[in-house]
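Quick one: this structure, given as structure tokens, is what I'll be asking you about.
Only one protein chain is missing; all other protein chains are in place.
Just so it is clear, A, B, C, D, E, F, G, H, I, J and K label the chains in written order, and each chain counts residues from 1 on its own.
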Amino acid sequence: MAVASVSTITSASPIGWQDAIERGFERASRTLRNITGMQVVSEKARVEDGRITEYLVTMQVIFVLEEPPA
Amino acid sequence: MAVASVSTITSASPIGWQDAIERGFERASRTLRNITGMQVVSEKARVEDGRITEYLVTMQVIFVLEEPPA
Amino acid sequence: MAVASVSTITSASPIGWQDAIERGFERASRTLRNITGMQVVSEKARVEDGRITEYLVTMQVIFVLEEPPA
Amino acid sequence: MAVASVSTITSASPIGWQDAIERGFERASRTLRNITGMQVVSEKARVEDGRITEYLVTMQVIFVLEEPPA
Amino acid sequence: MAVASVSTITSASPIGWQDAIERGFERASRTLRNITGMQVVSEKARVEDGRITEYLVTMQVIFVLEEPPA
Amino acid sequence: MAVASVSTITSASPIGWQDAIERGFERASRTLRNITGMQVVSEKARVEDGRITEYLVTMQVIFVLEEPPA
Amino acid sequence: MAVASVSTITSASPIGWQDAIERGFERASRTLRNITGMQVVSEKARVEDGRITEYLVTMQVIFVLEEPPA
Amino acid sequence: MAVASVSTITSASPIGWQDAIERGFERASRTLRNITGMQVVSEKARVEDGRITEYLVTMQVIFVLEEPPA
Amino acid sequence: MAVASVSTITSASPIGWQDAIERGFERASRTLRNITGMQVVSEKARVEDGRITEYLVTMQVIFVLEEPPA
Amino acid sequence: MAVASVSTITSASPIGWQDAIERGFERASRTLRNITGMQVVSEKARVEDGRITEYLVTMQVIFVLEEPPA
Amino acid sequence: MAVASVSTITSASPIGWQDAIERGFERASRTLRNITGMQVVSEKARVEDGRITEYLVTMQVIFVLEEPPA
Partner (left out) sequence: MAVASVSTITSASPIGWQDAIERGFERASRTLRNITGMQVVSEKARVEDGRITEYLVTMQVIFVLEEPPA
């Protein structure tokens, strides 16, 4: 089936951007079936008292649209 | 919970852009639970007979994804 | 009702971009009620053995948000 | 009639951006007949002695092209 | 003559984008003499009741400026 | 003196974007002497429990560089 | 009078980009009264037999709109 | 083999953009082995005496890099 | 305190981009008090004799403006 | 030697983006002598059955042009 | 020392863009020690009575951050 939808996701992690990407991807996988691709859009961080406290990622997730029941 | 989704909304008002933003935000709040942020993307207007008849706003709404039932 | 949502769709066809747009639009129509507009974002193709095997289109579909039940 | 032209306008006001938009729109209406839409492109300001003295707006105005005499 | 101007045009057609481009180009030719080039900027569509009712094209038209009478 | 610097500022307000712009401009005026212009770059908002709690503005401030003491 | 229009011009010269800018500006001055500013958008060149034969400039010209007769 | 190169091609046709794309693609296929994809970047046209005389396409062609002899 | 400034930093490391980000962030922390966020803008590398000798990062650092003494 | 060329490369890896960058860089080094720099342009991934199966990187490689034999 | 900051400067000259760049660069050199690079961002001009009265340049200046006293 050839039609897919693109969804924009933001995800955060206290450890790093790689972990934020994995969290976001795992979370998206639980809601969106048939994911076929993803793309990193931006990498940011929140800082407090001179230390990074949260790594933030925005990414696009592509998933095939399932057929609605007839 | 650290994963959120970004949704693009367009909204219109006969009064002004501020009203269009409020309408769009209120409408989005009824469908999307857990909105955490928004951003204005563009401000346009439709014109008829030399007068603005509709103020149009495109905005992005960010909302936390809820856990699907296990 | 003046509030609409913008959804990004990718679609593919073995015949051409026009066919990919029609497939994507038809498929979106089955899921999204009240579509009011669309826009072509990009036109790509996959190539194998010197021949185009798949025409790929990314497009944005605009649809009016329906009222959730009270 | 389905063909329109897009014109870029800059407008200024000592009061605010909203007033600059209205001045620009009113001025464009006197020259361009059949305006069907507009879009705000940028909002700037000129500052003197720590106070904003001029609000500047750039906007695009869309107007239907009239038939030239045969 | 080496100086030209760039004008942005939007055009619509009930048939397709190719027809919208031709309509816009033909209409521009009646007003602007000495067109030397054009470029497609965007392709959109208006949709009603699940069917595309209007194909919309934005394009830039380049035309040589004629000498004003001395 | 013809040389100026461009500084990017973000500002927040619980009331609205207009207030956020004024706060940011007033705050910038206390640090940067000789401001000559500004430009709004983006307008966002933070949302909690379905209500906007903070209006966020990013803007560029232009100020003339003063001569360093000889 | 605070309302101005922005026009995009392309100009060519066999000598160099500076000359192309001057030609385009001089030509625009003969058609558009009350020019208040300009901006260089792109610098290209046409090449034949390994030599640049034409320097091409695209620029935006800003001019104050004159009042139409009452 | 997982490494590919992206090459930008411009192509022209007296018939239409579709023909220009096919000409450019066929020409690229004769020089670049192992093409795996392409993308349309822009569609322009050259105009003379009120008629389009040349359809111009810019596109990106992706091709797998072959191993150089050891 | 609601007003912050955005500063663009470039940083380099012989080890990797992650190390360059940490060096740039640590260096910025020594000069700019009250950093609240950062964003990666670009990742480049310098290469010599077929090996990466320097990883380069451009990033934006956001820091709250301190009150100047009264 | 002061003249260099910029080439766009895409590379894939089953392990991660870092590995994809290294593969692409190593592969480019075998074809292009005198590489002096590179830049990451985009990071994507292909997904199957809920797992990332291929990490995709697009990057630009800069290499000094060698003198052709006289 | 590997950490640098990027500052945006605007400069003006009655003579030409080249002179505006030199003025801006000279002025920046008096305030910012350890400049390592610059980049031209835009070239504009102010026009009065059909003649260019001021050439305006926006440029980015890169300078190494000095160590603050321990």
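In this section, contacts are C-beta pairs under 8 Å (C-beta built on N, C-alpha and C of every residue); 3 or more make two chains touch, one makes a residue touch a chain.
Because the structure is predicted, anything quoted here is derived from the model rather than measured.
Asks: Of the chains that are displayed, which are in contact with the missing one across the whole complex?
Replies: Result: the unshown chain touches G, H, J, K.
Asks: Identify the residues of chain G touching the omitted chain, counting contacts across the whole complex.
Replies: Looking at chain G, the ones touching the missing chain are residues 42-48, 50, 52.
Asks: In the complete complex, which positions of chain J touch the hidden chain?
Replies: Contacting residues on chain J, toward the hidden partner: 2-7, 62, 65, 67-68.
Asks: To test your reading of the contact rule: which positions on chain H touch the chain that is missing from view?
Replies: 7-13, 20, 23-24, 27-28, 30-31, 58
The criterion applied here is as follows: only the chains that are shown with their structure count from here on.
Asks: Distance-wise, how many Å sit between the C-alpha centres of chain C and chain K, to the nearest whole number?
Replies: 46
Asks: Go ahead and note the Å separation of the Cα centroids belonging to chain E and chain J.
Replies: 40
Asks: Centre to centre, by mean C-alpha position, how many angstrom separate chain H and chain J?
Replies: 21
Asks: Could you list the positions in chain D whose residues touch two or more of the other chains?
Replies: Touching at least two other chains: 7.
Asks: For this structure, give each pair of chains that are touching.
Replies: All chain pairs meeting the touch criterion are A-B, A-C, A-I, A-J, B-C, B-D, B-F, C-E, C-H, D-E, D-F, D-G, E-G, E-H, F-I, F-K, G-K, H-J, I-J, I-K.
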